[in-house]
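A single protein chain has been omitted from the complex, and every remaining protein chain is retained in its original position.
Chain naming follows the written order as A, B and C, and within any one chain the residues start at number 1.
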Amino acid sequence: MAQLFQRRANGIANAVIIGGVLLFAGLCGDIFTFGRSDYWTRVDEPQAQTVPFSHQHHVAGLGIDCRYCHTSVEKSAFAGMPPTETCMTCHSQVWKDAPVLQPVRDSLQNGTPLRWTRVHDLPDYVYFNHSIHVNKGIGCASCHGRVDQMPLTEKVQPLYMRWCLDCHRAPEHHLRPTSEVFNMGYETPTNQIALGHALINQQHVAVEGLSDCYTCHR
Amino acid sequence: MNQQPWRSLDEFADTPEFREWLHREFPPFASEWPNDVNRRHFLKLMGASFALAGLGLSGCTRQPLEKIVPYVKQPEELVPGNALYFATALTLGGYARGVLVESHEGRPTKIEGNPEHPASLGASDVFMQAEILNLYDPDRSKSVLHGNEVTTWDDLLAVVAAERAKWTANAGTGLRLLTGYVTSPTLLDQIAALLKQFPAATWHAHEPLAPLHATTFYDLAKADVIVSIGNDFLGPGPAQLKYTRDFASRRRATNEAANFNRLYVAESTPTNTGARADHRFALAPQALRDFGLAIAKGNAHPKSSATVLDDLRKHAGKSLILVGDSLPDELHQFARAWNQPLQIAQTTVSNVKSFAELIRDIEGGKVETLIILDGNPAYDAPTDFEFAKKLAGVPLRIRLGLHEDETSALCQWHIPAAHPLETWSDARAFDGTATIMQPLIEPLYDGKSVHELLAALTGNVLTSGYEIVRRFWQVQHPDDDFEKFWRRSLHDGVVAETANPFQVLPAVSPNAKPEVEKPANGAVELLFLADPHIQDGRFANNAWLQELPKPFTKLTWDNAALISPATARRLNLANEDVVELKFRGRSVRAPIWILPGQADDCVTVHLGYGRTKAGNVGNNLGFNAYALRTAAAPWGGSGLEIVKTGEHHPLATTQQHQSMEGRDLIRVSTLAEFAKSPEVIAHLGEAPPTASESLYPTVKYSGHAWGMAIDLGACVGCNVCSIACQAENNIPVVGKEEVARGREMHWIRVDNYFHGSPETPRIHFQPVPCMHCENAPCELVCPVAATVHSSEGLNQMIYNRCVGTRYCSNNCPYKVRRFNFLEYDRNKFENAPVLKLLRNPDVTVRTRGVMEKCTYCVQRINRTRIDAENQNRSIRDGEIVPACAQACPGQAIVFGDINDPQSRVSRLKASPLNYDLLAELNTRPRTTYLAKLQNPNPELKEP
Amino acid sequence: MNTPEHPVVAPGYDSESVTKKIADVVLIRPVTRGWLAGLAVAFALLMMMNFAIGWLLMRGVGVWGVNIPVAWGFAIVNFVWWIGIGHAGTFISAILLLLHQDWRTSINRFAEAMTLFAVACAGMFPLLHLGRPWVFYWLLPYPDTMGLWPQWRSPLVWDVFAVSTYLIVSLTFWYIGLLPDLAAMRDRALRKPVQLIYGIMALGWRGSARHWKRFEMAYLLMAGLATPLVLSVHSVVSLDFAVAIVPGWHSTIFPPYFVAGAIFSGFAMVLTLVIPVRKAYGLQDFITLRHLENCAKIMLATGLMVAHGYITELFMSWYSDDQFDIYMTLNRMFGPYWPAWWLLMFCNILVPQTLWFQKVRTSPLILFVVALLVNVGMWTERYVIVVTSLHRDYMPSAWGMFHGTRWDWMTLIGSFGLFLSLLFLFLRLLPAISISEMRKLVREKAEANK
Partner (left out) sequence: MNAPLYGLLAEFETPEKLLAAAQQAHALGYRKMDAYSPFPVEGLTEAIGFEKTRVPLVVLLGGITGGVTAYGMQYYSAVRDYPLNVGGRPLHSWPAFVPITFELTVLFAALAAVFGMLLMNGLPKLYHPVFNVPEFKLASQSRFFLCLKSSDEQFRLAETRQFLETLGALAVREVGR
């Protein structure tokens, strides 16, 4: 028994080495892709709500403008969540005793606010300001997607810093005429880049400072 | 950490009612409400992050789903996410200072001065800034107490009703009302009504720091020569802000016609005023009195006073003599006469009965019912009155107060007072200008206002503060445009045409005239002063003020017995030695602090410490100097005995070294020198290397380039910049132990240096924020690019990228960076849930392990920029004002765009007074300083 | 010199006996009480450190004495000190190899092991030192979701690369050096499992001529690479200070004098360990007085370089006429931390001068004491550099004091535990002296004597 290992030990040894290397590489790859996966970022994951509010119905169906409910979107960092009153302006007439709307009616009666599940939720150290984006020609759909086609609202973008930077470094790819900001069906024209550059001047977009840390972090 | 004291509150804060109320009051905020789940998640995150290397994500689970809670009914004027500002007023010792309060979704978060208000002029003092913390103070009393029983306002009303029946029978015999200094027209009216109803009742007033004589106010801007004899007019007081503004206006060499005033100060212990003197005489109280009398009597002794007198005479009519409270009346009378031409307002003793008389009545068993409105006599009354003991002899004792404090503890009934920001009221400024105070928020702990209590006492049908105040003013303005008047007054924060220079305001009459002292030779003298930050003790439970370094000593969280270096040597005492102070049969134990510029053989003690029922923050700090204070000697006197105990009491100071070591940190020259050759400033220190000396090309900043200039000539070292910054930027309080370890968090500190001999030092202040160096040494060494430059030249500090190597702080020559060594956000000063409401939503709350520093208030820069961009216009000069600059009464701090040659800051930086701190390091700081100029009397050699 | 030179290996050994003597320390020699006791103590210290670290992670770096202005404390001092110690091994095995110093043979394995363990200890501290250790990986370049990278101008990032490179290279260098010996252990081991373990580690080494050829070439090249590396590592570490503008840090002399200091302390530590070990395991025949003497000579040389460094610093701060620098120097000598400065002068300049005397160089006991003092001195040096420079820099208003807390001390002392635990295990599990090189050596000596 001079031979310490059987013949196949060599094969095993090589297999272990190669396997180990592959495993490690694979693991890194997985973590990388997992971190960007829809599962992790909750992209395309409709959030259950106490009241199953459908943007599809209200926007596409009834043609209600974004600003009817999100009143402060042009004036404030916060787009504004409609107070119960706003819902009841219509729903005191239509669907006035639909069971799905019971929570809304309760809310108004007992003065207890509705509690929605956040769909777009940035970390507390990120200071996003709706007004400046809207006023400079970034369409709602650019970040929120075709809300008018969502029965239940969902995220369409990971909202990662890298993603923000893409636009902050080259806004010309996404700028629209301010008149088109709230247009859900807006199609990017073929000459977008040229148009974008034109809009940068026209709508005074200070591109230089857009990738400063302090633009979003304080 | 020390959770115990907060337990009850935590429970309270976790009750469904509280949450529910919170959601109702502050919907967008509700989602940020910290609960245990989050806290646990934070810890889990900590452990798991190790496993999760490789991801730019935090947390071991997916981002938790949060709720967003809209209003049910959204208030008219409110735009969610944008702040609203309301004008009101705050009082200090009764006098009003107008304020503008910033409110986010119904939470007041920041207090600024009201530019329309004569006592504020847009600036603020440390107490105004700190008041917002008092509002949210978790230790405030939360319910009506009968004995220790929690009861209700209605129960009390029942008792009052029963009493009223008695009073109507006996005309109010035995009814006594005790207040502090009152200027509120409505309250005065109510009190008058009460006394009218019950003629036998009497009203007594008590202010521990009340002057013993009429107080007058003058126009400093017009004075060419000012002589202060123990009067710290630039220090805390009803007119501090106006005085500072006026004084500074005569200290700017930047505008062509520099017409400096000249300030002589004789005082026993260094004050902000003394620090700004062109000639300062450190004199013990006796000597100080002699100095004053020498001037008053016009006999030229000692030598120095003669010169001063000459200078005064030369400028008769344009000169002022300001005399301190502790000095005899004859001196005050002389001064009032001399100052007549420049007088702008006066308050004199009115018919209010004194506290001493109340004591006598109690002794005589004449008092049946005592109603104490605010104030805290059980703690701050002259000790020889033995008020606490005698109070027990009063059958019915009712107390209205913010805290269940020493006095409440001795009363059967305690009523939680509503905070000034929670109530309708009114108050007058030093010059009589009235302000109608409006509430910013519903009472957090259903407190009651004085008006509501008096209404109850007078059986008034109007019971809500709003109605009471409004009715009072309606009576003053019967004409039909009242609605307009009312709205305008509320909007402006001042009631038009109420200022009246010759108006007589009710003042507090003295407890007793102090006996005239004859100098006891060799004996050490004792001097009482209000603590510079917690005053007579009323701010003891305010952590911001406790941690704010006191001028000169830079002590926090403590008071000390201040003595001069020479005296210390003579008595062989060192800092932190505990001594027994024996004064006229009474004694306290106090730690020693040696203070250059203190008069020899004079011990100064600050009142306001040693409280036992202030709250969890203020209890058992320092020693109670009131224990030595008698009605006969309210400001101290000679014959103090100092006995060394051999014990040691550690004190926490933020500046251990107060010599400049011959470095050109603060450049000082004289007006004459500067007039002769403006280059004198440049020659005082190193010049920055020229660009050609650098290996690297200098970066060009197109667009805006933010910069700051700090005029040392206009700085009086009032510290308000530090605390304003703290309020604006969610800066945590760290506590005495951490301060002692050198971990205080103030983003802008006011350095204080003594220059020259320890006996007669020159004293200099220097506010030091981040310099925002263009060649920032800190940025170069950060391994993760957590601190880098913005396109506008800001030295950005990104908390959420910081890994906490602290290399940047090491490499910062100005040491302006602050580090979260522990989870300060959850320490015993910060973790009370209610304090979360105080947070500025525009500034990140920093977690443990990250560096932070002055950002030039980037949240304000961004807000202004976005507003301007939204309106497609450019930012106007002066439109962006950092918190420190906005608060500064001397307008010493100027911020703006240095790329715009017309901006104020550019023009200041162009002045020959302008210099870089540590210029030789070539950091190219964006924050620069304007040298300080003195205006000494050529005939009087140093000091 | 007239006194006869001690041999690098006692006479009368051949391949057989050399192999036996060294291998049997591991294979035959039973586990002694002394070893167990030593390991137990070391392990206890290690546990104490883990406790301190646990507390640190729970509460934050605030448990240490660090503050503003002294934002760096024990962690960095310990880091630099351990890294310095970690220099002797590679110096011996690489540089002395290139210089054909045959006396290196019997101590290089041991010194390399010591290096690895020291670097392991060192590497720990920069991580613990972070305010948020759980995001340490932000110092590494990887494609994150934020689009951010390390800031390459920061010496701390250089450190990350220098130290990890040094660790990896030393480790592989050490391991391939071990291959032939592992083979020997495999072939001498008595029990199957032991054979298997060594067998796997030996990778089937069979001493073929071809293997030896490539092996020697690779080993030589590694030595060639390790030489500039070892010089670079402490240079980079010194740049942490030299790049900063802090008076007392900002000095161009740092890199050379840090490297000298590193080797100085490294050899001190080698002696501190080798002297007891050779006694305990009766290896006096292989680790002879000659080795001790040579180590001592190197200490003397490097010690003089360090002394020169100190003196140059003093001279420069006087010559520069820079007020901040002058103040810093005076403050070190006569300021609040004066004992530290004088202690380091005593330990690092005075004490090594005794090494001029051969009596001292050849008496293990005295040498041991000297080495210990130098270790202390070098730690103090780093303490002086880090703390006294920071605690009083440009703005007197910001001056402060630093005092290590019990947690600081527990972590420092605990790190000895980690170091010693690893060392005890090494002595028990691997040949502490390179057998194959010893064979070559005894053979060469034999031929020389013919």
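Everything that follows uses one rule, which is that a contact is a pair of C-beta atoms (placed from the backbone, for glycine too) under 8 Å apart; a residue touches a chain by one contact, two chains touch by 3 or more.
This one's a predicted model, so the numbers in the text were calculated from it and none came from an experiment.
Undergrad: Would you list the chains present here that the left-out chain is in contact with?
TA: Checking the complete complex, the chain left out touches A, B, C.
Undergrad: Of C:Ser93, C:Asn108 or C:Gln151, which residue touches the hidden chain?
TA: C:Gln151
Undergrad: For a quick check of understanding: of C:Ala10, C:Ile168, C:Leu314 or C:Leu429, which residue touches the chain that isn't displayed?
TA: Candidates C:Ala10, C:Ile168, C:Leu314 or C:Leu429; residue touching the omitted chain: C:Ile168.
Undergrad: Touching the absent chain in the whole complex: find that residue among B:Asn500, B:Asn619, B:Asn775 or B:Asn937.
TA: Of the listed residues, the one touching the omitted chain is B:Asn775.
Undergrad: Provide the residue numbers of chain A that touch the chain removed from this figure.
TA: Where chain A meets the chain not shown: residues 1-10, 13-14, 17, 165, 211.
Undergrad: For review purposes, identify every residue of chain B that touches the missing chain, sorted by number.
TA: That gives, for chain B, the contact residues 696-699, 773-780, 782, 785, 788-791, 924.
Undergrad: Could I get the residues of chain C that touch the absent chain, sorted low to high?
TA: Residues 14-16, 19, 141, 147-153, 157-158, 161-162, 165, 168-169, 172-173, 175-176, 180, 183-184, 186-188, 199-200, 203-218, 221-222, 225-226, 228-229, 232, 236, 239, 436-437, 439-440, 443 of chain C touch the chain that is not shown.
Here is the rule we go by: only the chains that are shown with their structure count from here on.
Undergrad: I'd like the Å distance between the centres of chain A and chain C, where a centre is the mean of that chain's Cα atoms.
TA: 53
Undergrad: If you average the CA atoms of chain A and of chain B, how far apart do the two points sit, in angstrom?
TA: 45
Undergrad: Counting in whole Å, what is the centre-to-centre distance of chain B and chain C, each centre being its mean C-alpha position?
TA: Measuring from centre to centre gives 56 Å for this pair.
Undergrad: Can you pull out the residues of chain A that are in contact with at least two other chains?
TA: 32, 35, 160-161
Undergrad: Two-or-more-chain contact residues of chain C, please, as numbers and ranges.
TA: Within chain C, residues 144-146, 148 contact more than one other chain.
Undergrad: Report the residues of chain B in contact with chain C in the complex, numbered from low to high.
TA: That would be residues 45-47, 49-50, 53-57, 655-663, 665, 738, 741-743, 749, 751-753, 766, 768, 777, 780-785, 788, 801-807, 809-811, 813-815, 817-823, 847-851, 918, 921 of chain B.
Undergrad: In the complex of these two chains, what residues of chain A are touching chain C?
TA: 4-5, 10, 13, 32, 35-36, 158, 160-162, 165
Undergrad: Quick one: which bits of chain B touch chain A in the complex? Just the residue numbers, please.
TA: 20, 23-24, 27-28, 31-32, 54-58, 62-63, 65-74, 79-82, 702-703, 788, 790-792, 794, 796, 798-801, 842-845, 855, 858-859, 861-862, 866, 869-870, 872
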